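The complex is shown incomplete by one protein chain, all other protein chains being positioned as in the whole.
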Amino acid sequence: MSKENKLELYRMMLLIRLFEEALEEMFSRGLLHGTMHLSIGQEATATGACLALEKKDLITSTHRGHGHCLAKGADPYKMFAELLGREDGYCRGRGGSMHIADLSNGNLGANGIVAGSLTISVGAALSLKMQKIENIVLCFFGDGAVNEGSFHEALNLASLWDLPVLFVCENNQYGMSMASENAVAGGSITQRAESYGIKSVSIDGNDVEEVYETVSKCKEKIKSSGKPMFIESVTYRYRGHSKSDRNLYRTSDEINFWKEEKDPLKRFIGKLTEEKVEIDELKKVEVEVKNLIRESVKKALESPESPKTNLEEDSYA
Amino acid sequence: MSKENKLELYRMMLLIRLFEEALEEMFSRGLLHGTMHLSIGQEATATGACLALEKKDLITSTHRGHGHCLAKGADPYKMFAELLGREDGYCRGRGGSMHIADLSNGNLGANGIVAGSLTISVGAALSLKMQKIENIVLCFFGDGAVNEGSFHEALNLASLWDLPVLFVCENNQYGMSMASENAVAGGSITQRAESYGIKSVSIDGNDVEEVYETVSKCKEKIKSSGKPMFIESVTYRYRGHSKSDRNLYRTSDEINFWKEEKDPLKRFIGKLTEEKVEIDELKKVEVEVKNLIRESVKKALESPESPKTNLEEDSYA
Amino acid sequence: MPEMTTGQAIKEALSLCLDSNDTTFIAGEDIGVYGGAFGVTDGLLEKYGHERIKDTPISEDVIAGLAVGAAITGSKPIVEMQFSDFIVNAMDPIVNQAAKLHFMYGGAVNVPMIVRGASGAGTGAAAQHSQSLESWFCHVPGLKVVTPSNPQNAFDLLLASFVDPNPVIFMEHKLIYKLKSEVNLGPMPSDSSELGKSKVIQEGNDITVVSYSNMVNSVISAAKEDSLTDYSIEIIDLLTLAPMDSESVINSVEKTKRLLVCQEAPASSSVGSTLISEVVTSRAFKALNQSPELLAGLHSPMPSAKHLETTVIPQEEDIVQKIKEMIENEQ
Partner (left out) sequence: MPEMTTGQAIKEALSLCLDSNDTTFIAGEDIGVYGGAFGVTDGLLEKYGHERIKDTPISEDVIAGLAVGAAITGSKPIVEMQFSDFIVNAMDPIVNQAAKLHFMYGGAVNVPMIVRGASGAGTGAAAQHSQSLESWFCHVPGLKVVTPSNPQNAFDLLLASFVDPNPVIFMEHKLIYKLKSEVNLGPMPSDSSELGKSKVIQEGNDITVVSYSNMVNSVISAAKEDSLTDYSIEIIDLLTLAPMDSESVINSVEKTKRLLVCQEAPASSSVGSTLISEVVTSRAFKALNQSPELLAGLHSPMPSAKHLETTVIPQEEDIVQKIKEMIENEQ
């Protein structure tokens, strides 16, 4: 991987981190209506996965989707605007945090329903196949989604029909308060995927390069074999599930362990420094990203509210 | 197994076969409203499984449930009456072929929804466990049900919570017109069950003794371990899926092969004869069963129609 | 014009859809070699092959979800729920996804898809295979709901649904499949303007009788009964339930001063209740010379026995009697 490439991975992880920290701050200042789900700590998976894709590859995302969205190329300004209910928002204030889609960059949309995008990704992959478009659909979902009926039906069909889907399970070890090990009978998410005849691999989801390399390889394999594949990307969420979470289901030791020992950004900065990337270069990226966030927030706050159009008409195409 | 035991297995298989043949005839005479799903050819699974249970063990059944119902102890008269819409029918003419329940014998009911009884069986097993009743729930379903989301959610929970369910998949190799091998990605139903951490076994579902022995053993294991188990019972349906089936999805050679080489009744009669059970004894059973069917049909046809009560009131307990 | 059953007319429409758009496929259970549980897709597999006519495992959630994913990526899927009762297993993709994505994503995507299914009772299939669930979908903003009543309107409305850019729930009552008539197999329409239009089946001045789906056929027969020949009965077939053409009904009621609505589904939270509510909250309230009436299915699951099934569903004679009562009431 070239240095530029690596700096791009760094830049994107940082962008996601700072984007969500900015959101947190806006929330605490009472600027945001509604809840939101932060992926702070999980940036490596979104970044590594999306940056390994081409623009025309598609993704489907989840309630915890800011990272996927940014990594697939979204404009942070339009995302902030969306969360603030502004006209320039991706959904003109109709979707909010859980429902940002960015079709121009191949993001078919976040989804508030756990496992809601799994069957959608299968349909999108069928479109690609029927239309002979040589791209793939990358479907993000959490460890909690693995126990929904939709997961089962989607994997079964994707495998039967040889559809170009890359299933990426972001196993952050909890579905809200439930530890994945208490929710997934049998204990292995990849073995479950294998039982549908889908090749599966489990990776360190906090190692952005490992994610990038694995997704790159899977993408090529899917294109050549025409068959779906499955990645379990093990990671960790630092923040509560959503804004109402008191974190009673886990220890602060556990959280701190991940923050200190396994943080994807820290680890990658360490690696880049080891590889003799100049501090200045990293600093330059940081300044650029901070500016981008600051400018985006400012512009979003100043942008006009989404007008009260005829919402009944807006409900139909 | 004692001879009496074996004769009981024989008697039950014959009862199921003749019951359904009688239904077929009634249908062709225009006496029945609605459709029905015949299990002719599959008698060994229902018989072996239910006769291995105690009366207080529970079963849940399917759209193809006449066999399960009879084997769990139902009165053929009341079943005929049900199909004819008579007051003495198990459901007073409200349920028909697909919805016969017989609580007094532990049959929680047939179900018109594919995989509809899987989650119900899990709940029933939880009742047993919470109420400290030492029985099991045997959940029948077809190979087609294996691809429904409910299957996934039910097996996951039964395994997580250590519930006393014996899942019995009657793999008659087709879900309506779809060959099981084209519907079950990965190709193995038992492997799928194993992926939830549920011990699974595949057996010859047309060998009534094998079914009986396997279910007996599983029942004991479930009682001692408290964990669910899974049996795939491979069998074959001779008749069309329902009355509208033209059998275009399979060859008559295939059907004839199963009828001639693998018929559960023929095979068991052969075995009993080998084991020197007297032809006369078998004949005696046959006469008894034929009489029972004849009398039951006659009585059912003569029994009063289910009265037009206030159906809106009947909708609530 | 060729004579054909509704089932065949739907098949002709499906063929036209498949011919007109390469990205169109049909997916569902037993729709291929089996030809569909009601024979509607019989022969399509031979004509279009496995790439376009896609048998699925028994898994309604992914059947519908598949359609959503295909629709937002430029395809025009048509999927089948073998009995519309099984749509209970596909409510998330239909209600939380298909219906909402266009609005929720600020107009960035369209979700042009059709979910077809066999609905209604009358065949003794009992409670889990006989429901008329169309009202649920009328309650969901973002969906269109269509219920044909005969071969011609089934053909026309399926094509209109196909060219509509929204998700359409297309409910085919089982008992209309075998109805036979001449059908004008017109070309693919250029837009979906046929959706949302009710049809006056018969003009009249004494009463407006509104219905939809197979119940329309009972109303038509009822109106021909000897005991009603003296009366001038206006019959309206709603055809599309969402959006509902209440305006035409309101106009009709202003003329006839009486309104009877007939449906197979139970009354509570239903199409019929909605129509009555829309009429009485409109200018037509003043025109009504008596209380409107709703003749609906009983609030009961569908029993299997024939004599009980007919107790639950309004029958021709019930309609006749109700019309008589209403007209004679105030004359």
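General remarks:
As written, the chains take the letters A, B and C, and residue 1 is the first residue of each chain.
In this text, a contact is a pair of C-beta atoms (placed from the backbone, for glycine too) under 8 Å apart; a residue touches a chain by one contact, two chains touch by 3 or more.
Keep in mind the model is a prediction, meaning the values are calculated, not measured.
Between the chain not shown and the residues C:Asp237, C:Glu293 or C:Glu309, the one that touches is C:Glu293. Of the candidate positions B:His33, B:His68 or B:His99, contact with the hidden chain is made by B:His99.
Remark: the omitted chain is touched by one listed residue; of C:Val95, C:Val111, C:Ile233 or C:Val249 this is C:Val95.
Among B:Met36, B:Ile113, B:Val234 or B:Ile293, only B:Ile113 touches the chain left out of the display.
From the set A:Val184, A:Val234 or A:Val285, the residue in touch with the chain omitted from the display is A:Val184, counting the whole complex. The chain not displayed touches chain C at residues 85, 88-89, 91-92, 95-96, 99-100, 103-104, 126-128, 133, 135-136, 138-139, 141-142, 242, 244, 265-274, 276-278, 280-283, 285-286, 288, 290-294, 298-301, 303.
In the full complex, chain B contacts the hidden chain through residues 58, 60, 89-95, 99-103, 108-109, 111-113, 116, 118-128, 130-131, 137, 149-150, 152-154, 156-157, 160-161, 311-312, 314-317. If you put the missing chain back, the residues of chain A touching it would be 32-35, 84-85, 91, 93-99, 111-116, 144-145, 147-150, 175-178, 182-184, 244-246, 248-249, 305-306, 308, 311-312, 314-315.
Just so it is clear, only the chains that are shown with their structure count from here on.
Contacts between chains leave no pair untouched here, as each chain touches all the others. At the centre of the protein atoms shown, by the Cα-centroid criterion, sits C. Rounded to whole angstrom units, the spacing between the C-alpha centres of chain B and chain C is 36. Distance between chain centres (mean CA atoms), chain A to chain C: 40 Å.
Centre-to-centre separation between chain A and chain B, using Cα means, comes to 46 Å.
Contact of a single residue of chain B with at least two other chains is seen at positions 147-150, 182-184.
Residues of chain C in contact with at least two other chains: 57, 59, 61.
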